[in-house]
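A single protein chain has been omitted; all remaining protein chains appear in their positions.
Entry: chain A
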Amino acid sequence: MAARTEAVSGDDAALSVRGLTVDLPKGMERTHAVENISFDLKRGQILCIIGESGSGKSVTANTIMGLLPKLIPVSSGAIHVDGSAIIGAPAKKLRGLRGRVVSMIFQDPLSALNPLMTVGEQITEVLTAHGVGTKASRRKRAIELLTEVGLPDPELMYYQYPFRLSGGQRQRVMIAMALALEPTVLIADEPTTALDVTTQAQILKLIRDIQRRKGMSVMFITHDFGVVAEIADSVVVMEKGRVVEQGSAEQVLKSPTHPYTQRLIAAVPHLTGKDRAVREKASNETILKIEGLSKTYRSGSALFGSQRIVPAVKDVSFDLTAGRTLGVVGESGSGKSSLGRLLIKLQDSDGGRILFEGRDIAKLSESEFRPLRPRIQMIFQDPFASLNPRSTIGQILTVGPVAHGMPYAQAREEARALLAHVGLDAGAFGRYPHEFSGGQRQRIGIARALMFKPKLLIADEAVSALDVSIQAQILKLLDQIQRETGVSMIFITHDLRVASQICDEIAVMQKGQIVERGPPSQIFLDPRSAYTRELVAAIPGERPRDTRPIAVNS
């Protein structure tokens, strides 16, 4: 099939959505999951649907696939995929379209594959379900597909189980499965969100390449403007179930007209390449000095062989000046979270020293370390899982300090003051975690850590679970707190763009080791190690030396 990326007329739509409204059950925040939305996906194009969590973008995708749960019915509107009406079509017809005319790939490639079936079985199943080919021809086609999505050793891969594959490889299998019958429309629901940045770059390229080669139409759902800049031909921006803006990628990214789009684009963290200004009160005192720290995980039994040894942190050394922020950046499995856990002694290290204010805490026993614990605090990634759902915010904030000897009345006063400080009203004190949004909960998590007046804050992916606009607010809050209290921070993240916003210095970790360390300007503009270069190059929508499609300064 020849590539047809250019010159399509309005009625030449592979997918058209007109006036779609999907109801939500009573008692929810809104009455509609999506309300009166219309857009077209032109043939041979990539349409990005972008929005924050709860914007209705996944509901839209599921409606097109006919996969909505019965609880949320379509109340009006029409959807046509390649000329076939979806809304109101009988289940049998929908089933015939799924996987053949329109297919879908999902966010988490681990849970999206059946753990008990081989890769080959799962791919040939699509062909079997639609009655295509013979057993031998289906197997041939599956191997062809595995080759096409760039998986190594397709003959062997055919017999592999998903758990043996990396996240990127699993997503390639998903793509192979979705492409099996050369569908007209491919819907990709945040397909790279769960992947590392270098893997994300590869998968984006794969999708783009295949789309061009086959002239396929792709509807790509994302929350990341970087990804949009990377692959979109046109963009639909959604907010709270409505389409607020749509147009060509260039138009929406360069000159957004709707205030929400403008806000969203402004909130996207960009590589600054500029170093953070040194605070006036900055001292030169070293608060934390790490020397040759290492940690090795062992699993299985030593007695009967088959033991797995994973060196998570290998001979890591660095120091942190008081009142400054060190970013620890790396992909999954790089050892950055293990490092964080070692520093607050949630885990014991195997070797090396952790000098906190000149004292080696690595060797301290739990009881010896306890008096020091308030001075090193942690902010966790998941603001939903890290707050006890059965405690009020007041209890969450005061229980720690009271246990360390603060009178309750004083703890309560300080908690109220802190809540105001992190931007919540004092009424939050008596409420429960479920009454707050993700961003608010993360503010509570920060307040909880600050209750101890710590010297050192360790933030482990503290903003990764948040929408970009919330992310920007939390980063601002952390910056403000550091300026006011002079707290030192170790900011662990997988996101280079976020790290560039808040860090004085960045350490890049790979396979348990720090491969490069330096100020953001060095890391982003003049990386010394090959791995850092690779990481920086993989950031979607950022080409520091290229002409960037968007020129927004944050």
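We adopt the following convention: contacts are C-beta pairs under 8 Å (C-beta built on N, C-alpha and C of every residue); 3 or more make two chains touch, one makes a residue touch a chain; residues count from 1.
Note that in this section contacts and distances are computed from a predicted model.
Enquirer: Determine which name in "TOBE-like domain-containing protein", "NADH-quinone oxidoreductase subunit M", "ABC transporter permease subunit" or "Response regulator" the UniProt entry assigns to the undisplayed chain of the complex.
Expert: Spelling it out: the chain absent from the display is recorded in UniProt as "ABC transporter permease subunit".
Enquirer: Of A:96, A:351 or A:400, which one is in contact with the hidden chain?
Expert: A:96
Enquirer: Check each of A:116, A:136 or A:277 against the chain that is not shown and name the one that touches it.
Expert: For the chain that is not drawn, the touching residue is A:116.
Enquirer: Where does chain A touch the missing chain, residue by residue?
Expert: 65, 67, 95-100, 103-104, 106, 108, 111-117, 125-126, 129-130, 161, 163-164, 174, 177-178, 300-301, 303-306
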